[in-house]
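As you look at this complex, bear in mind that one protein chain is not there, while each of the others sits in place.
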Amino acid sequence: MINNIKRIGVMTSGGDAPGMNAAIRSVARTCAFHKIECVGVYRGFEGLMEGDFKSLSARSVNHIIHTGGTILKSARSNEFRTKEGRQKAHEHLLNNEIDALILIGGDGTFTGGLVFNEEFNFPVIGIPGTIDNDIYGTNFTIGYDTAINTVVEAIDKIRDTASSHKRLFFVEVMGRDVGHIALNAGVGAGAEEILIPEEDLGLDRLVESLKRSKASGKSSSIVVVAEGDKIGKNVFELKDYIDENMPEYDVRVSVLGHMQRGGSPSCFDRVLASRMGVKAVESLLEGKSNYMVGILNNKMELTALEMAVKGKTEINLELLRVSDIMTT
Amino acid sequence: MINNIKRIGVMTSGGDAPGMNAAIRSVARTCAFHKIECVGVYRGFEGLMEGDFKSLSARSVNHIIHTGGTILKSARSNEFRTKEGRQKAHEHLLNNEIDALILIGGDGTFTGGLVFNEEFNFPVIGIPGTIDNDIYGTNFTIGYDTAINTVVEAIDKIRDTASSHKRLFFVEVMGRDVGHIALNAGVGAGAEEILIPEEDLGLDRLVESLKRSKASGKSSSIVVVAEGDKIGKNVFELKDYIDENMPEYDVRVSVLGHMQRGGSPSCFDRVLASRMGVKAVESLLEGKSNYMVGILNNKMELTALEMAVKGKTEINLELLRVSDIMTT
Amino acid sequence: MINNIKRIGVMTSGGDAPGMNAAIRSVARTCAFHKIECVGVYRGFEGLMEGDFKSLSARSVNHIIHTGGTILKSARSNEFRTKEGRQKAHEHLLNNEIDALILIGGDGTFTGGLVFNEEFNFPVIGIPGTIDNDIYGTNFTIGYDTAINTVVEAIDKIRDTASSHKRLFFVEVMGRDVGHIALNAGVGAGAEEILIPEEDLGLDRLVESLKRSKASGKSSSIVVVAEGDKIGKNVFELKDYIDENMPEYDVRVSVLGHMQRGGSPSCFDRVLASRMGVKAVESLLEGKSNYMVGILNNKMELTALEMAVKGKTEINLELLRVSDIMTT
Partner (left out) sequence: MINNIKRIGVMTSGGDAPGMNAAIRSVARTCAFHKIECVGVYRGFEGLMEGDFKSLSARSVNHIIHTGGTILKSARSNEFRTKEGRQKAHEHLLNNEIDALILIGGDGTFTGGLVFNEEFNFPVIGIPGTIDNDIYGTNFTIGYDTAINTVVEAIDKIRDTASSHKRLFFVEVMGRDVGHIALNAGVGAGAEEILIPEEDLGLDRLVESLKRSKASGKSSSIVVVAEGDKIGKNVFELKDYIDENMPEYDVRVSVLGHMQRGGSPSCFDRVLASRMGVKAVESLLEGKSNYMVGILNNKMELTALEMAVKGKTEINLELLRVSDIMTT
């Protein structure tokens, strides 16, 4: 390793995601492996501006690989958007002799990191941690795999009761801007229809599809709806619409909500987080900055942080088609 | 066995509950054991009035002990409230040479059974299957134990994110008239406060409790709210109230909904259902009728069906006190 | 409260069980509620003899209600069987001004407590924490409900593969001296036969039963075997016996092992542990000693510690019969 980084700070910011603790553990252990120090920054940018730091030894991160949430806590910060806020943060970093920062989070977190780097030329590496899987430069974000399993397990339960009573359920899942969770969990749960932000299915088609489903002898139906689905109706409005237009259906609504963010991370997310933590620390030690670590075709790759923020992920069109075929 | 019952019908009615299939399996196998026939009645009283019957052999109920929902489906019926409806049901039973009925369900189901028995002197035994645990004459109803585990697992996930962001969550659980789920799952989940239909805690006390909790250094809080909590505010109204009166809290809401009814039954519910099925069949064979099978002090006991319908279950006051102490 | 207890020690000893942490939390919080101090004793009697103590505030037990294992660790100790060992323990208790002890564990733990109390007249209350459910004076021990769910979930998985390949599985579960886990989890998992320490089924009957099962058209079978089953053969010997005597079966073996001791406690175990912790502390404050807290007919009751150690739990004969009927 060629540069003189001696102490690395690590923080989590934005919405929490399962596997963030596995990433923190990996960063702390990789620092120990390379005999440099690791410092935990609490409460995201808030804690950064207040100097809320704590040293993280290899042992201090025992028994967290399997836990949800983030031991470093998270927060959203307006003050960090101001020059003064960032100045305070920079001073705390200097005072604590922290040479580089690893930011675990999503778009907003990385944007903060970019500005900070630009202003103070402070080395920064991002790790994508969000259940939404909406970050350019990585096939998977930490927490996404766990979240789709959580959704699928919840819908499996809902299907038991839907099927016992021959009901139609609209199930709202997370995804204000992207439909990855809805599309994958929808296919995984065997949903009748999947409404996502990327594509306007249209209410007519939904009605059509439900009619066909009824005719084919299906006794119950699940429609998975992303928060930001493009039809522009939430699950309660969809229920009203169907109540009115297809009175033969007994419609119910379920909003899965915040439980999608929690829970013990899946094996995939733990392994991904462990790999990303190593790559992040070692990239800093190689003198790199302003990159995000990602997994592309099962390899650890770096993407410019700017691209990670600006780029768009795309919905898997093949999977949309698979979903259609499955509801034959 | 002293009487001449040769063929027993079994049905599920009302809201479905995990373990109903284990009860159906037990009824079918116990019939086979005693060399009598078992007939499944589909879609509750609806199917009873339409003669929607199917023979259930010992092997036909293989591989259902662990499944949620009910293979016999369930439904609510208005027609069965009419004399004509019940007449039709009775004719189908006679035509199919069914000598007695086992009804798996709750209050409404048992009321239907009582009327039917009175009118036609038709032998009827009830098995309490409902997640609400609100049936007099049994310490536990089938499905209740599974439901409180489902709630606790969901809140464990919510707590991960609550704690990462220092938030207050109002979590709505099932229980329009009784607070068993809220109280037990609330204690099990380590909830800050538990709002139930049986007791008016009052908003002042809630605020008081949240203030104390904040002062004591707790970083997050979960308040479990039964659907029918006595304060009379739903979780969204509670959020509004706290938003206004305690702006220092970042409040979120989660409505667990129908997933509480589904899922693979817990070991307790499977064993309970298996025991109740045996007791129900053998009680009929002993010439008994108009009883509900229950578990009282870990023994199978019969309670007059009328009492089961009229009696009230009581909230465990000791547990309310335990809940208070736990939130010290 | 009438006596002068100011400081209570709490420890876990013997085999760990899910829910022990919920019990520790309850003891700590109940102490805080009554404004007395709570001290955690680490590593059971080992730590007691070494003065390995740490104060437990109400907040120090945050976020442990849902975790398996025991934060106080556990250990088995030979030295505590000596007079010298107990003397050392007593001195540490006096030096730390601890006035009473709450022991969470099983038979061995309570025996240690009894001897200690006799020698030094030191107030002691026991809480039954063991997955075996083999303690007299309580219908349920902490950890048992979780363990039977763990077993049932594992066997559900095994049945998937058993049924796909038409195999016979012998599944060994914990229970050297008692068959509670085997019997309840066996019924819950829909096992073909259940071999327990309390009753010698005989190999002939097992073969008989498997033949009948084969003839009846069952495609796969699970036989649950407690470690100490009375036939006196372990699962590998049983496999050999069947391989030789019933070559038509494709036999496999699975030993579930220590995973039965771990995992997040079920709602039942969390609530039970919370209730027992309150009762234990308040019993001490009422001047009681030498008792074990138990749940009898859903109420918290005290049993003389001596009885808890000497008494025997009995297998539920009704459940044995249910098991027989279910395998018709």
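Letters A, B and C name the chains as they come in the text, with residue numbers starting at 1 for each one.
Rule of thumb we're sticking to: a contact is a pair of C-beta atoms (placed from the backbone, for glycine too) under 8 Å apart; a residue touches a chain by one contact, two chains touch by 3 or more.
All values reported here derive from a predicted model rather than from experimental measurement.
K.L.:
Sort by label and list the shown chains the missing chain touches.
P.N.:
By the stated touch criterion, the chain not on view contacts A, C.
K.L.:
Looking at A:72, A:103, A:185 or A:242, which makes contact with the chain not pictured?
P.N.:
A:185
K.L.:
From the list C:54, C:81, C:176 or C:258, which touches the chain that is not on show?
P.N.:
Residue touching the chain left out of view: C:258.
K.L.:
Which listed residue, C:45, C:80 or C:169, touches the chain dropped from view?
P.N.:
In the complete complex, the chain left out is touched by residue C:169.
K.L.:
Per the definition of touch given earlier, which of C:159, C:180, C:239 or C:275 contacts the omitted chain?
P.N.:
C:159
K.L.:
Considering the whole complex rather than only what is displayed, give the residues of chain A touching the chain that is not shown.
P.N.:
25-26, 29-30, 32-33, 58-59, 62-63, 65-66, 139, 145, 148-149, 151-152, 156, 159, 163, 184-185, 187-190, 216-218, 264, 266-268, 270-271, 274-275, 278, 297-300, 316, 318-319, 321-322, 325-328
K.L.:
By the contact criterion defined above, which parts of chain C meet the unshown chain? Give residue numbers in ascending order.
P.N.:
12, 15-16, 18, 67-70, 73-75, 150, 154, 156-166, 169, 219, 252-255, 257-263
Assume only the chains that are shown with their structure count from here on.
K.L.:
Steps needed, at minimum, to get from chain A to chain C via touching chains?
P.N.:
Minimal hop count between chain A and chain C: 2.
K.L.:
Considering only mean CA positions as chain centres, point out the chain farthest from chain A.
P.N.:
C
K.L.:
Quick check: how many Å separate the C-alpha centres of chain A and chain C?
P.N.:
Taking the average C-alpha coordinate of chain A and of chain C, the gap between them is 39 Å.
K.L.:
Express in whole angstrom the distance between the two chain centres, defined as the mean CA positions of chain A and chain B.
P.N.:
36
K.L.:
Can you check how far apart chain B and chain C are, centre to centre, with Cα atoms defining each centre and the answer in Å?
P.N.:
Distance between chain centres: 28 Å.
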